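Shown here: the complex without one of its protein chains, the others still in place.
For clarity, chains are labelled A, B and C in written order, and residue numbers in each chain start from 1.
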Amino acid sequence: MTQQLRIAILGASGYTGGELLRLLMPRADVKIIALTAERNAGQKLDAIWPQYSQADLPTLIPLKDLDPKGLDLVFCALPHGTTQAVITALPRDLKIVDLSADFRLSDPELYRQWYGQAHSAPDLQCEAVYGLSEIHRHAISTARLVANPGCYPTAAQLPLIPLLRHGLIATDDIIINAKSGVSGAGRTAQTNILFAEVAEGMQAYGVGQHRHTPEIEAGLSLAAAQPVMVSFTPHLVPINRGMLCTINVRLNAGVKAADIHALWTQSYASEPFVQILPQGSTPSTRHVRGTNLCQMAVFQDRLPQRVILLAVIDNLVKGAAGQALQNMNLMLGCKETAGLELSPLIP
Amino acid sequence: MTQQLRIAILGASGYTGGELLRLLMPRADVKIIALTAERNAGQKLDAIWPQYSQADLPTLIPLKDLDPKGLDLVFCALPHGTTQAVITALPRDLKIVDLSADFRLSDPELYRQWYGQAHSAPDLQCEAVYGLSEIHRHAISTARLVANPGCYPTAAQLPLIPLLRHGLIATDDIIINAKSGVSGAGRTAQTNILFAEVAEGMQAYGVGQHRHTPEIEAGLSLAAAQPVMVSFTPHLVPINRGMLCTINVRLNAGVKAADIHALWTQSYASEPFVQILPQGSTPSTRHVRGTNLCQMAVFQDRLPQRVILLAVIDNLVKGAAGQALQNMNLMLGCKETAGLELSPLIP
Amino acid sequence: MTQQLRIAILGASGYTGGELLRLLMPRADVKIIALTAERNAGQKLDAIWPQYSQADLPTLIPLKDLDPKGLDLVFCALPHGTTQAVITALPRDLKIVDLSADFRLSDPELYRQWYGQAHSAPDLQCEAVYGLSEIHRHAISTARLVANPGCYPTAAQLPLIPLLRHGLIATDDIIINAKSGVSGAGRTAQTNILFAEVAEGMQAYGVGQHRHTPEIEAGLSLAAAQPVMVSFTPHLVPINRGMLCTINVRLNAGVKAADIHALWTQSYASEPFVQILPQGSTPSTRHVRGTNLCQMAVFQDRLPQRVILLAVIDNLVKGAAGQALQNMNLMLGCKETAGLELSPLIP
Partner (left out) sequence: MTQQLRIAILGASGYTGGELLRLLMPRADVKIIALTAERNAGQKLDAIWPQYSQADLPTLIPLKDLDPKGLDLVFCALPHGTTQAVITALPRDLKIVDLSADFRLSDPELYRQWYGQAHSAPDLQCEAVYGLSEIHRHAISTARLVANPGCYPTAAQLPLIPLLRHGLIATDDIIINAKSGVSGAGRTAQTNILFAEVAEGMQAYGVGQHRHTPEIEAGLSLAAAQPVMVSFTPHLVPINRGMLCTINVRLNAGVKAADIHALWTQSYASEPFVQILPQGSTPSTRHVRGTNLCQMAVFQDRLPQRVILLAVIDNLVKGAAGQALQNMNLMLGCKETAGLELSPLIP
C-alpha cells in the first residue's frame, strides 16, 4: 500500500466531527492521527462516539497538545468565532478544510456587519477558497485553506448558480424557504433543541437575519456578476438529518421551466453528486440521507413567468462533512468521490 | 337544563370525525344522536376510537340508515366527491357543516376545472356559505349549508385577507410555502403515509397543482375585489398535527411591516381565535396544537418592500373540526367559543 | 360565585409546572396567585410559556419573594433535593402537594441509602402522605403535605396493588419493564436529551438502580403486608409523552388471568381514572395522552402460571400534574375529577 494520508480532526465531539469519522473510517488510504476536543480531552473516543469503540483511533487531546508536524490535512470543526485564532496558530503550509463560518465571507466589512466584530485574521480570510466543490473545483484543488460552505448555502447555491450565470432568472426576486433537520443546530446542550421542545412541532427561526444569508448572496452575486440579495427564511423540522430548499424565482423573458431543467442537466452532467430529477418528480430528504447527493427539481409555478425550484441535501454530509471530504479529495489529489459513494439509508 | 342540541356526524371514523367527537363530548348542551361509517358500520364506536369506549355514544350505522328527523345539525366528514350526493339526499331544511371540499368552490366552472368533472349539485353549491368563521361570520350565522374551509386555505387566508381588503400588498406576488402534519392526509391506508415512509424525512408535494389553490384564490380575490392568483407549495412534515404557512408578499408603496402588524391587531382585536404575536416572536405549531387558534407574525424581509408572514394552526382543529364547531356555534346561536376554549398540549 | 381557591406553583417553568397551568387554567374556582422560577424570575410567564400570553397570570417571582399568606394550597414542582429546605421554610399549616421525590419515601434510612445523604426534614418526611390517589384517598383528603408519586411508580403500583392485597401473585417474582417519553427527563438543557440524541433510537437506562425502585417497592410492600422487591428496568422512547409498564408476574396457585381481570374490575369499579380494558385489548399510550387515565390489561403468558400486565399513563398527567390536581381536589374538598375530565389528543 502507498503511504497513508495523515489527517487530524479538530473538534471531534460534535456532529460534523462525528460525521467526518463515519466517512473517513472506511478509507484505507487515510490514517487519523489526531482528534481534539476540549471539554472531553483525555477521554477515549468511545465515551463520545461509542460506535467507534473497536476502531483504532487516537485518544481525544486538547487542541494545545496537537502536533501538526507531518499532517497532510486538518479538518477544523470548531465553533464559529474561535476558529480564526486556531487556524492562525497552525503552520502556514498545513492544508486545512474549515467547517466553521469563519472564512466563508471573503469581505471583511461584510463579516463585521453580520458578526458584530472585526475578523481577527483578514489575511487568511483573503487566502481562503470557498469550498462549494462543484463550483470552485479548480481553485479548491490548489488551495491551502478551504472554507467549507454552510448547509443552507450549499442547498441554495447549487440550483441557483447555473441559472444566474446564464441569465435565466431575475436577480431581484429570489425567495428561499428552507427547512432543516435538528442536527444542524449542533450538539451543545440548549433547551430549545431538547427533544421535548422540538418533536411534534415546526417553526421558522432567524427570519430575515440568519447568518447564512450573506454567504448565499456572495455566491449568487459572483455567479450573476452583479449584486444579488435574497429573501431567506429557515425553518426547523423535527428530523435528525435533512435539508430542503424551496426556491421561488422569476424567469427572464422567454425562459421556460424546461430551459432550467435543460441547463441544470447540462451544467451538472458530469457531476457525481448532483442529480436532476425527471420532470414531475419531487425530491425527498430521505433519498439523500447519509449521502453526499444534492437532488433538485423544477416546477412551473401557477404565477406566470415564475418557477419553483426544490433542492435536498443531507445537512451533515453535502451540507458539512461530506463536502469537506470531497474538498479534501480535491486538495490531496484523491479521486473526488472516494469515501462518498454512499446509498441512502431508507427507511 | 334546556333542550340539548341534536347532532349527527357522517363519517365518524376518520380523523376529522374523531376530532369532532373530542370537541363535542364535553359539551353538556350537545347530544350526539347518530354516527355513520360505511366499512365499520355496525361496530361499536370504540372499535374505531377506543378512547370513547366509556362514553354514551351511538353505534356506527351506515349512512343509509340515518334518520335525519329531529336533528339540529349534521357534520358531514365524508370523502370529497361522494359528499355531493349525500347532501343532496338530506332534507332541504337540515343544517349542515360540510368538511369536504365539495362546496368550497362556488363557481361551477372552477370546480369542473380542478376536479375534472361537473358538480352534481350546482344549486347546493350556490347555496353553500364559505365557513371561514372570522371573515363570513354573519353569513354563516344564517346559513343552512356551510362549506368548512380546507386547512391550508384557513392558514393562508386569515393573514392575507385584511391586507388585501385594505390594499396593503400587491395582488400579483403572493408566494405561499405551506407545511402540514401527516394527519392532514387522512386515515385511509396508503403506502405513502406509512410511518416508515414519512418519518425522518420531508418533501414538497402537489407542487403547482394542489386543489386548495383555487379555494385560496377565491377567498383572496373576494377580499381584493379583483382576481388574485397565488403561488402555493405544500410540504409534508413528519408530525401528527400542525400547519405552518410562510407567505412572502410585496408591500404596496408606502406600506411598512409595522402597518401590517397594526392592521392585523385592529382587524382581529375582538377575535378569540386569532392571535397576533408581538413583533420579533415566531409562531410554532406546538403552541396551537389541539386548539382552535391561528397565531400569526410579520417580519420585514431583507428584500426591499417585501415582508414575510407566518401563520400557524392545528390542521385538525382550526383547519377542520374546530372551525366546524365554531361554525355550528354560529349557526345554532351558541356562544361562538363554546367547546373551543382549549389550551395547547405542550410538549 | 363562591370564593376562589388561592393557589401557587413553585417551579412554574418546568414541564410539570407548565402542565399544572394547563390543567388549572380552565378551573373557574381556582385563582393562581403566585408562580415562582429562579433563573427566569422577573420575566413575564409568556417568555417561558407563550401559550399563556393572553391569560391573566402573575409574573414569575423568585421563591424568596413568595408571600404564602392567604394561600389555600401550594404545588411544589422543584428539583429533587432542594425541595426539602423549601418546604421546611413554608408555614406549617399551608397545604402542599409536592411533585418532587423528596417526601415519597417515608423511611429515613431508605432515603439515605438511595439518595446518598440524610434527609434534612425527617419530621416532614414522616408527616407526608403518599399521594397515589386511588389507594390513599382517605389519608390524602385530610393531609397537609402530600408527596405526589413518581410517574413509573404510579403506572407500576396501580395494576399491582390489588393483586398483592388479595394475594393473587407471588411477591418475589415481579418484573417491571417500563418505557417513558422524553418529557419525563425534564426541561433542563442536557446533551443526552437533545432531539438529535434521542430521536430514531431507544435504550434502557438506570438499569437496576433507578430511584423510583424503592418507591415502587414501598407501595407494594404495604399492599402485600410483607417486604417486596422488584426488578425494574426503565427505557427511553422518542415520544414527548407517554408511559407504558409491561409487568411479568407469577400467579399464586389456582389463580387465573381472568381472576386478575375480575379483581381489577371490582377494585376499580368506581374509579373515574382507572380503566380496565376488555380481555384481548392492548393499551396504547396514545389513548391516554393528555388525560389523567390509567388503562390496564392482563394477558395469559405462554409460561405456565404467569401473566403479563400492561398499564399506560401520560407521564405528565396521571404521572405528575394530573394526579397532583386530583390530590388537590381531595385535599380542598373539590369534586375529585374537577379539571380532569379530559379526552386524549389523537392523533
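Following the convention adopted for this analysis, a contact is a pair of C-beta atoms (placed from the backbone, for glycine too) under 8 Å apart; a residue touches a chain by one contact, two chains touch by 3 or more.
Note that this is a predicted model, so its numbers are computed, not measured.
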| item | value |
| --- | --- |
| Omitted-chain contact residue, chosen from C:P153, C:G242 or C:G319 | C:G242 |
| Selected residue (touches chain absent from view) among C:R39, C:R92 or C:R302 | C:R302 |
| Which residue of A:E200, A:E217 or A:E336 touches the chain not shown here | A:E200 |
| Selected residue (touches chain absent from view) among C:A41, C:L94, C:L110 or C:I175 | C:I175 |
| Chain C residues that touch the omitted chain in the full complex | 172-173, 175, 177, 179, 196-197, 199-205, 207-208, 213, 229-233, 235, 237-242, 244, 246, 248, 282-286, 289, 299-303, 306, 308, 310, 312, 347 |
| In chain B, positions touching the absent partner | 15, 181-183, 185, 187-191, 193-200, 238-240 |
| Residues of chain A in contact with the chain not shown | 15, 18, 21-22, 25-26, 49-54, 183, 199-200, 240-241, 275, 281, 284, 287, 289-290, 341, 343-347 |
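Please note the rule applied: only the chains that are shown with their structure count from here on.
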| item | value |
| --- | --- |
| Farthest-lying chain, centroid of Cα atoms versus that of chain A | C |
| Between chain B and chain A, distance of the C-alpha-averaged centres to the nearest whole Å | 39 |
| Centroid spacing, where centroids are CA-atom means, of chain A and chain C in whole angstrom | 45 |
| Chain C, residues touching no fewer than two other chains | 15, 183, 199-200, 240 |
